[in-house]
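The other protein chains are all here in position, but one chain of the complex has been omitted.
So, chain A:
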Amino acid sequence: MFARAPRGTSGSREQKKRDFVPYLYVLPALVAYSLFILVPWAQSIWTSFWHWDGIGAATWAGLENYVAVFSNDDLSIALRNGLGFIIFYSVIPVVLGALLAAVIAARPRRGTGLVRTVLFLPQILPLVAVGVIWRYLYSADGPINQTLSAIGLGGAARAWLGDFVWAYPAVGAVGTWVSTGLCVLLLLSGIQKIDPSLYEAAKLDRCGPVGLFMHVTLPGIRKEVVVALTVTLIAALASFDIVYVTTGGGPGLQTIVPGVLIYRLVFTSNEVGLACALATVLSAIILVFVALIGRLGREQT
């Protein structure tokens, strides 16, 4: 590397000005980001230290809301459910996505574009609409049960979202359905960046399709896997729409997640400060997970 030109007294001002210029380019984005993301975020953290019903005057709460968050029985159930959703929202879609992407990329066929579009379709639907559709699919006399009956498995038919055992995986499967397309697309773009000569070389070393996938494809898309994991993991821990629309957290508390609890605290019991405390704890947990994944991605280099 070249050493930086020594800073003379004459060049210093010029240099400073040049250092400053890039920030000007960032400024509009930074202003918008601060106004709509950072300030509300800070405000929500600030509100978490107050008892506030959303309308009237607030009273200082100190850490009381945080104490309440950690002594809430429902919350531990909600957190456990949210963490479990990582399997449905992140792990299965990334594994499935990697396999599908490898198959699609291996030999471009006619119709690949269509497959990609169809797989990505869930991403462009509002999650509320996704929830409404799946609630219908899962209902007692919905298409899934009709299909089961038609193929002689009527005994397995049930109101899936009302079942204490099946409601959770049923809601999780909706997450898988939504996330998989995104993972396929992300990982496909990663695979297409891999130098074809690597595959040639591996083939010369008598690598089969499985070997190619394990030794060339997977290492080549590590960065994309990290991105896919990060995005879907946030979706899992911060899940709300799908759960709220399909089960509302039921039956019992089987599918309750922190997002639904936060919503209830704000709109049902008007405990806005407590809701903000819970939201802050949730974002802290998400940040820890995102940092961990980022680290994993780097350490395997």
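One rule holds for everything that comes next: a residue touches a chain if its C-beta (ideal position, glycine included) is under 8 Å from a C-beta of that chain, and two chains touch if they have at least 3 such contacts; residues count from 1.
The criterion applied here is as follows: contacts and distances are computed from a predicted model.
Asker: Given the options "CRISPR-associated protein Cmr3", "Carbohydrate ABC transporter substrate-binding protein (CUT1 family)", "Ger(X)C family spore germination protein" or "MFS family permease", say which is the protein name UniProt records for the missing chain.
Answerer: Going by its UniProt entry, the chain not pictured is "Carbohydrate ABC transporter substrate-binding protein (CUT1 family)".
Asker: Given that one chain is not shown, which residue among A:Ile86, A:Ile104, A:Leu127 or A:Leu161 touches it?
Answerer: The single option touching the absent chain is A:Leu161.
Asker: With the missing chain put back, one of A:Trp41, A:Tyr66, A:Phe120 or A:Tyr199 would touch it. Which one?
Answerer: A:Trp41
Asker: Please identify which residue in A:Ala202, A:Leu253 or A:Val290 touches the non-displayed chain.
Answerer: A:Leu253
Asker: Any idea which of A:Gln123, A:Ser189 or A:Asn270 touches the chain not displayed?
Answerer: Going through A:Gln123, A:Ser189 or A:Asn270 one by one, A:Asn270 is the residue touching the chain not shown.
Asker: Considering the entire assembly, which residues of chain A contact the chain that has been omitted?
Answerer: Spelled out for chain A, the touching residues are 34, 38-39, 41-43, 45-47, 50, 52-60, 138-140, 158-164, 166-167, 248-253, 264, 267-270, 272-273.
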